[in-house]
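Apart from one protein chain that is not included, each protein chain of the complex appears where it belongs.
Lettered A, B and C in written order, each chain numbered from 1.
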Amino acid sequence: MEDIKKLLAKVAPGKEVAEGTQYPTIELEPNEVRAVAKKLKEAGFDYLINLTGVDYTDALGTVYHISSSTNKTAVVVLKTKTADREEPVLYTVSDIWKSADLYEREVYDFFGIRFIDHPDMRRIFLRGDWKGFPFRKDYNEVNDTPTTNVNIDSLETLPSITLDKEGKIIEKSKQLFGNNEYVVNFGPQHPATHGVLHLRVSLDGEIVKKVDPNFGYIHRGIEKMCESLTYPQILPYTERLDYLSGSINRHAFCMCVEKAAGIEVPQRAQYIRCIFDELTRVASHLLGWGCMAMDMGAITAFIYGMRDREKIMDIFEENAGGRLMPAYSIIGGLTKDVVPNFQQTVSDFVAYMRESIKEYHTLFTGNPIATGRMHNVGWLTKETAVALGTTGPTGRASGWSNDVRKLAPYAAYDKVKFNEVLRNTDTCKGDSFDRYIIRLDEVLESLNIIEQLNDNLPTDGVNVKVPAIVKLPEGEYYQRAESARGDFGVYIKSDGNKNPYRVKFRSPCMTLISALDPLCKGEKIADLITIGASLDYVIPCADR
Amino acid sequence: MSLELIDGINKIHTLLTDNIEATWVSLIEYVLVGLGFLTLYALIALFLIIFERKICAYFQCRLGPNRVGPWGIFQVIADMVKILTKEIIPLKHNDKLLYYAAPFIVIMGSLLTFGGLQFAEGVYGVDFNVGVFYLLAVSSISIIGVMLAGWSSNNKYSLIGAMRSGAQVISFELSACLSMMAIVILGGSMNLSALMAAQEDAWFIFQSPFTWVALVIYLIAAHAETNRGPFDLPEAESELTAGYHVEYSGITFGFFYVAEYCNLFINAAIGTLVFLGGWQALHIPGCEGFNAVMDAIPSYIWMFGKTLVLIFLSLWVRWTFPRLRIDQLLHLEWKIMLPFSLANILLMAIWVIYFK
Amino acid sequence: MKKYFTDIFSGIWNLLKGMKITGKVLVSPAVTECYPEKRDELQPKERFRAELTMPHNENNEHKCTACGICAMNCPNQTITVNKSKITDENGKSKIVLDQYLYDLGSCIFCGLCSRVCPQGAIEFTNNFEHAVYTRSKLIKQLNKPGSKKVEVAKPVAPAAKPASAPAQQEKEAAPKQENENNQ
Partner (left out) sequence: MEVKNLRVKSMNHVTFNDNEYLEQYVEELKKGGVNVAIGCLDDCINWGRSHSVWPLTFATACCGIEFMCVGAARTDFARFGWEVTRNSPRQSDVVFVAGTIVNKMAPVLKRLYDQMAEPKYVIAMGGCAISGGPFKNSYNVVKGVNEIIPVDVYVPGCPPRPNAVLYGMLQMERKIKLEGFFKLPKKPAITPEEKVWAERLAKEEEARKAAKGIK
């Protein structure tokens, strides 16, 4: 912490580091952001975790959470505000951190802040003809359900702004595809896009030349809805972000609120939450494995994955009362204690799953067709992974150690022994096969964690009494958790009311999708599908 | 039974020739035989659809259709009724003639091949002196239909699917032919009846070790020609949604669907006829008692039984493996199967010269 | 050249190993649960949340005091509590439940309503067969026609009083919060 403060004093001289915050925070003027960001990047802060837009009512602003791939536990927060609300502009950092590209588009879409020199200021989630910016506090436009499809022009014209010598804004625009390119639409409704992602792919025969993901076909505005809900009411929505790691998301939000409100959760609840998190991770990876096999044409493998996943669903149903959405964690603990035979069921499942994984390896991993399709396809180097912020198994397959369970242990993760599954950085190329195999390895590691937790389940209660109306003290809170797809983050800005002022979920999937274009360039159509499956993104998580 | 069938057919023939003029007789007979073949064709398709669904379900530890009729056997009838009464959507901005002709070309191609098969002792449509050559030739007609379907649908997915299909079928046709040529060398004839006769004592696979190589190559190539997984690139559900027939609905799609299953049968049947002795019973030279027992089993059961085994094998492969990528597919054909089959022909010729 | 042949044969060997796995499944029994055939055995687990219900006792009485806390806590207004003020024979005015409307079609089964209910008047059951042809049929009235709130028997009254006290407080808080929501 002290080191980072010293560093901040060096990169931003004369700026005061705010006291009493979770992470070292400095507030900057808009024109200072780029200089500080560049210096931070040079000092090793190469991973932009999150970029949040906030409406401060008098002005609009952004909050940057920045971490490093070398000094993994360090996090710094930068904040900035626009001059006014009418013509809000900020400077882009997308050339410094590649992952800011999509985040800045998102901020533009929600708040209307335009970023100078950002190459692509299209709306990301909402339609091009949407009126207003919904996340502003004074938003009251009424947009009816449209009857016509999205206008192709609004998808293919990239507007951008830049400053001339006198500091005046100049508007520019560029075409996404050339006139003679053979552009094929994948999605929004397509079996291989894992949801409703719209990919515009430029082809040269079978070779992919360019991929342009078009988001927003499942943008539900959860973050905006959260601003009018109380904290317990937000919980069910967190599960519906990335429904495959629903428990983990819910756990993260509970932790964030508990930390802010100073609620101490009993050990037993912590353990059970972790077991559920890991079971969710196993279920998610099984589905990911199955979907990858199905996308490659092996439907039988998919069915086997689903068959074993049902066993986890049974455990969820028996204890929590829901299958896909267990709704088990609540603020202050769990809804109910587990059923008496829980430990037995879980240890049976662990034993069964270990055998199944061997079967999967014989059925699919050893298959020369499958390996041939995955090896040497979609290379993602460690540098690109960090720059794009592709956390989770995808990043670890490229050799980037980024497991939040290790670097910022939460709940019961500091009480178990486990290895962060990493592909060997020397031999590893970070191709589709690495991303595939790491998931099965992670399942085995998760089974280890489950076994340890399950054998040492404490016997204190599962919840503590919390006030009927949860209110967080004024301030900003951030909580990271390792979801099945990577670094999931919850940002809450509270103004002391029972409703949060601003909630932002750091979606691991959005950065994964942004990796599609660099990974697929020069590969074949079939590889586009394999790479997409190996990234294992969930669109509703990206769109929120 | 096949002999009784032939008897019956002869009786009808005499009945007709006694009463009607000869030209009319042949005309009526052509129509009758054609109808018979069409019925058999449809029945085989229906059977195979339910067979595959059940088998695939068991491979995936499911049950498969079991609610329509006992064990779900009427499931395909329901499918047929549904698909016959389904709307055919006319498209704008496409080549109407080719669009509607394509499914017919596909089904004609497979029917023509079907006519050249032998189903039991003495039960066949025609017996060409170049039977094997004929089968190979007409079975590649359907690819024209596939290409036309992909082209005329005016859809990018179907166009890519059709182009893939073209590349795939044409290259695998080569291996299929070459592997059969090895058998032609061994059997010394292209006439299917002559080949059958040559297998009376022992099936070709028991006559030479190189027949096994040819059989494996043929099975892979034939499987690839049917456009079924792991060679279903032209359809590639997860990439091209439905490939070349993405725009077809109702019975026009039904034709593609039926032709796919019949091609599965046809390829297995050709494999049986050429490699596994067709309708010939399993004979072990010198074992008279055993041979007599085997002969007691009717020839059509031999034929269909062996075909079914090959079909089962093909289903097993289909429901286990992932799909190949286009470069893997071409690598498999041009760098592995083609050299192997060429070498195989050479070795087979040497074998025939020295050991036969 | 050697690699060419070893690749081919190891490839074939691995393919065969894969086929062995599927072959093994082919001969082992299916895991399919036959839903409508074995409908009675296939009830979900006891805790499964599939429908909100209001249990009634044999006298057609329920425990709901129409306080509206459940409706307030519902994240998406699935519950509507229609209540009216009546004056009973003693001249006391009290609030009674007219209609407890529950929209199954928008319920998200988070369980918040049943958890916050001070009376324990509503609970989730696991009957999941609800598919209908008309959307309006999914709006259910949970209180049975002619039902009323269960009267607390006299002997139990001392015990029941502390329990109902916070409920009353919250009852007063309820309209206040509703006002807040509207602002």
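Here are a few things to note about the model shown:
By our rule, a residue touches a chain if its C-beta (ideal position, glycine included) is under 8 Å from a C-beta of that chain, and two chains touch if they have at least 3 such contacts.
No experiment lies behind these values; they were computed from the predicted model shown.
Contacts of the undisplayed chain with the visible chains, over the whole complex, involve A, B, C.
Across B:T241, B:S299, B:T320 or B:S341, the residue that sits in touch with the chain not pictured is B:T241. For the options B:N94, B:N154 or B:S249, the residue in contact with the chain missing from this view is B:S249.
Residue-wise, the contact with the chain that is not shown comes from B:N66, picked out of B:T17, B:N66, B:N291 or B:Q328.
Counting over the whole complex, chain B has residues 53, 57, 60-68, 72, 74-75, 77-83, 85-89, 237, 241-242, 245-250, 253 touching the chain that is not drawn. Residue-level contact of chain A with the missing chain is found at 125-127, 134, 139-140, 142-143, 145-150, 188-191, 195-196, 216-222, 224-225, 228, 236-237, 240, 243-244, 287, 302-304, 306-307, 309-310, 313, 323-325, 540.
Although one chain is not shown, part of chain C still touches it, namely residues 30-37, 39, 42, 44, 48, 50, 75-77, 103-109, 128-139, 182-183.
The working rule: only the chains that are shown with their structure count from here on.
If you draw each protein chain as a dot and join the dots that touch, every dot ends up joined to every other dot.
Counting C-beta pairs in contact across B-C and across A-B shows that the higher total falls to A-B. Ranking all chains by how far their C-alpha centres lie from the centre of chain C, first place goes to B.
Centrality annotation: A (chain centre taken as mean Cα position, compared with the mean over all protein Cα atoms). Rounded to whole angstrom, the centroid-to-centroid distance between chain A and chain C, based on C-alpha atoms, equals 30 Å. Our note on geometry: chain B versus chain C, Cα centroid distance of 55 Å, whole angstroms. For chain C, the set of residues touching two or more other chains reads 15, 18, 21-22, 25, 31. Chain A has residues 300, 304, 307, 363-364, 367, 369 in contact with two or more other chains.
Those residues of chain A that touch chain C in the complex are listed here as 229-230, 232-237, 300, 304, 307, 310, 314, 317-323, 325, 327, 330, 335-336, 339, 359, 362-364, 366-369, 468. Residues 8, 15, 18-19, 21-23, 25-26, 28-32, 34 of chain C touch chain B in their complex.
On chain B, the positions that touch chain A within their shared complex are 56, 59-62, 156-157, 160, 229-230, 232-233, 236-241, 319-328.
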